[in-house]
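A short write-up of the structure that comes next.
Missing here: one protein chain of the complex. Every other protein chain is in place.
And now, chain A:
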């Protein structure tokens, strides 16, 4: 009944957010002028914005809470230099580097145990990335000790791979209970505080497998089995970035 095609919602969103250039804006303005439903929608969105500003705008005018001010005051003393970056850079990089064709080779359906590993790794990730005060048991400034200790407890030589090229620094790690053997968890963080974890569990009987992808809401991961150990790399990253990181781990852990 409206004659011409209705204005698409995404165009209205772009219009309302000021994302259109002048020409596109003018063209759309003319169509909006002739479309009462679009005008009503835009007016309603204005009222939504006004309601939000009325509800929460005053918060930005309040004086800062004492706890925030205390943090700022404490920060005026210079921070100590972290050793994490240096250590991460110094970690041996055993990149064998032949990942081409690897996805195709030996790909098989994940068994039940693979889901268990994925689940355990995910629960460890969720539990510890949210931790502000004690995210790791042994921090990256004792990386050598951490790696030796975890290798000994797992009964497998294990390393903390270096993800510096992907912008993630090692924070440290911890030992976790596992089914037949303890598991190791390494945690990494980028400079916005986004965290990812690498989980490793000895699994003697399992066969080598291709990367399996798992997704749990915004949390995603890749897991695989290689040379007696099952691994999972988990984070809130898009799938391609996570895959790059998992491949880096695979190359370095081989």
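Note that in this section a contact is a pair of C-beta atoms (placed from the backbone, for glycine too) under 8 Å apart; a residue touches a chain by one contact, two chains touch by 3 or more; residues count from 1.
Assume contacts and distances are computed from a predicted model.
Chosen from "Sigma-70 family RNA polymerase sigma factor", "Mannosyltransferase", "ABC transporter permease" or "Lipoprotein", the protein name that UniProt gives for the omitted chain reads "Sigma-70 family RNA polymerase sigma factor". Of A:33, A:51 or A:165, it is A:51 that touches the chain left out of the display.
Residues 1-3, 9-10, 12-14, 17-19, 35-37, 40-41, 44-45, 47-57, 59-62, 64-65, 67-68, 71-72, 75-76, 79, 81-82, 126-127, 129-130, 132, 191-195, 217-219, 236-238 of chain A touch the missing chain (whole complex, contact as defined above).
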